[in-house]
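A single protein chain has been removed from this complex, and every other one stays in its place.
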Amino acid sequence: MTVLPREILICTIARLLQDVRHVAVGASSPMPAAGAMLRRALDEGQRKVRLSILGSVEHNFFTNGSAELFDSAGQGRLDAFFLGGGQIDGMANVNLVGVGTYPQMSVRWPGSFGSAYLYFTVPRVILFREEHSPRVFVEKVDFISAPGISTPETYRPGGPVALLTSKALFSFDSQRPGFRLESVHPGHDLQEILDATGFQFDHDDIPPTTPGPDAATLSLLRDRVLNELSETYPAFAAQWRRDLAEAIPDGASA
Amino acid sequence: MTVLPREILICTIARLLQDVRHVAVGASSPMPAAGAMLRRALDEGQRKVRLSILGSVEHNFFTNGSAELFDSAGQGRLDAFFLGGGQIDGMANVNLVGVGTYPQMSVRWPGSFGSAYLYFTVPRVILFREEHSPRVFVEKVDFISAPGISTPETYRPGGPVALLTSKALFSFDSQRPGFRLESVHPGHDLQEILDATGFQFDHDDIPPTTPGPDAATLSLLRDRVLNELSETYPAFAAQWRRDLAEAIPDGASA
Amino acid sequence: MSEDLRALVRRIQPGMTLALPVDYAGVSMAITGPLIRHGAGDLHLVCVPTGGLQVDQLIGAGLVRSVETSAVSLGEAGGAPRFNDAIKRGNIRVLDATCPAIHAGLMAAQKGVPFMPTRGLIGSDILSNRADWQVIQNPFATGDSIAVIPAIRPDIAIFHAPMADRDGNVWIGRRRELAAMAYAATQTLVTVERIVDHSLLADETTAAGTLPALYVEAIAKAPRGAWPYGLWGEYATDTDELIRYAAAARTAEGFAAYMEQEVRA
Partner (left out) sequence: MSEDLRALVRRIQPGMTLALPVDYAGVSMAITGPLIRHGAGDLHLVCVPTGGLQVDQLIGAGLVRSVETSAVSLGEAGGAPRFNDAIKRGNIRVLDATCPAIHAGLMAAQKGVPFMPTRGLIGSDILSNRADWQVIQNPFATGDSIAVIPAIRPDIAIFHAPMADRDGNVWIGRRRELAAMAYAATQTLVTVERIVDHSLLADETTAAGTLPALYVEAIAKAPRGAWPYGLWGEYATDTDELIRYAAAARTAEGFAAYMEQEVRA
């Protein structure tokens, strides 16, 4: 069974979203959205999974302006959210602002968006950054848009639970604190992960391989989820279809 | 020219509302509403006078629920408001809660509504209570729903400017502090006011008589304002029309 | 009584905090009888921001421990007789408030913060009787005191609205205090005039006045469910009925007889 790397990522995201009732994803985040759609499809008939895609008209059930996402998180009505980062360090600090010395930075990124709030209030924040390189995963971020851990007296029902990259899946333990390598995606190995990661992390000597989907899940993904996704992310869905056609020349999608 | 007592009151209210841009009146307040409508008619072509009648669908231009009135006052967008009171004392303290010792009072009124906020934030609060008797105008209220004056360090852009009753018009000076009798309505005299008022107030030896409307104003009041008013307060308007028919048997309304 | 309404009231447990809307915003009078028969007492009511007939009836039925409110009255029909009587007898505890303070408490819950500041109040006996409120110094100015109101987080919000769709979205129009109640409450129970087949969120015009299903726990259809109160854009208040109630409920016996008749009806 041929499984594309992005399908491994999407299925991993769906796994990380087990038991959520309400998940929000950013405007330009097709992969988290696909993972959430797969979760919703898998859970159909057992639990209702709500998916909010920021900036989308189709997948927006908010009616109180752009503050409502944050309000609903503050109310405890948002279970999971995805956060990227120009830099992420071993304490799960996230930097969305830039490289160099603030404020006159040598490289400036857009800004922190809602990270400094949602990272505190959403119980299951999944750090998702495909580029797995030492310039992204640094020992110490240049600017803390949102801290990975807080003092015990800080109100913080939320925080990071996992970091997913194109090479591997990490879990985050806020008590220790630090990342632990949970699994390496097919085609990658531990040494490659060590070389590409600028911070220390826990790992087994022989870490497990990130599992792929079973046939039923893959079929659900390539039929229903891909169709749903193409409404909101047509370019991403079209590329996926092209890659599938190339990887599986007979045209069968499952 | 026959002028009904309520017409004197309405014209006095319109006078007190000179230069306002936005005035709000309570749901069951036909006389303040009529005064505000007269003000609006008098100012037509020179300035726009907005009138909000709480609980009315017709005269409600709010679209953010019942908090919007208070928000707009907090923003400085509400120039004038009317406040009644089961008891009002010489320091312009207002009691809307009850008689006796709080909380198990011998007489309980509905409650303070928004008074403890609007009295502080609306620049021109007009105390309006038709019943002019010692049980209403007391030396000291049993419960301060909203205080008439505040310490200099208290944030208070608003407060009482006048007290209008069925017998007289008072102004309020928050610096002195206290009420001053400005005028006595036709048919009443100073001794009657002194007897009916449970608190001390300043007055001339021979206070002026509250002026009635000129012919043009009276005509505007009985034609346009009375018509406008009958949409929101049909019972009040019908009674007014009956009283006019009785007072002016030839049926001429101006 | 419909099974739907029964299912709604079964969610209410003794000792819970209920948020109820102002007269003109959409009071679910339809749920009042079922609620009384359900019998869960020791309730704390939060009036948003004032109460009326429903509050008076729940108090008259002995289900209420305490009420936070800016006022309770029957409007044109006069004072609220069972509320006033309960206060005189000391049978309920009233937490007297002022409208924007109740809005501020709900807003704090909506925003997930422990409190909101509000102007006014200083020097009032409302404030001096609210040990659960505080006055702090404005950290952005010297010598400026300001009242802070703790978050109000009702267990249940209950209201009546014109319509809901099959997905559980509810149309509340410009009565946004209903949304504020729902945001702040753990669960929201709604009665509606009708259920519509089209999604209220599919069209931007209706979406603008819609409370999303995310906040709505359960819905029951109850035509004319605000009666004798009116419902904006639907029907007017039946003031004669309010007056009839006000007269009957002057005594405990008169109240009991009125409610008995209502239950049979």
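For clarity, chains are labelled A, B and C in written order, and residue numbers in each chain start from 1.
Quick note on the criterion: a contact is a pair of C-beta atoms (placed from the backbone, for glycine too) under 8 Å apart; a residue touches a chain by one contact, two chains touch by 3 or more.
Source: prediction; values computed, not measured.
Visitor: Among A:108, A:180 or A:241, which one is in touch with the chain left out?
Guide: Only one of A:108, A:180 or A:241 touches the chain omitted from view, namely A:108.
Visitor: Considering the complete complex, identify which of B:46, B:75 or B:191 is in touch with the unshown chain.
Guide: B:75
Visitor: So which bits of chain A touch the chain we can't see?
Guide: Per the touch rule, chain A residues meeting the hidden chain are 27-28, 55, 57, 62-67, 70, 74, 96-98, 102-106, 108-121, 143-147, 150-151, 153-155.
Visitor: Taking the full complex into account, what residues of chain B touch the chain not shown?
Guide: 22, 50, 61-64, 71-77, 121
Visitor: Would you write out the residues of chain C that touch the absent chain, in ascending order?
Guide: 100, 104, 107, 111-119, 134, 136, 138-141, 144, 146, 148, 150, 172-174, 204-210, 232-233
Basically, only the chains that are shown with their structure count from here on.
Visitor: What is the shortest path, in steps, from chain A to chain C when you may only step between chains that touch?
Guide: The fewest steps needed to get from chain A to chain C is 1.
Visitor: What whole-Å value do you get for the distance between chain A and chain C if each is reduced to the mean of its CA atoms?
Guide: A distance of 41 Å separates the two centres.
Visitor: Find the geometric centre of each of chain A and chain B from their Cα atoms only, then give the gap between the two centres in Å, rounded to an integer.
Guide: Going by mean C-alpha positions, chain A sits 61 Å from chain B.
Visitor: What is the distance, in whole Å, between the centres of chain B and chain C, each centre taken as the mean of its C-alpha atoms?
Guide: Each chain reduced to its C-alpha mean, chain B and chain C end up 29 Å apart.
Visitor: When you check chain A against every other chain, which residues touch at least two of them?
Guide: none
Visitor: Touching two or more other chains, which residues of chain C qualify?
Guide: 179
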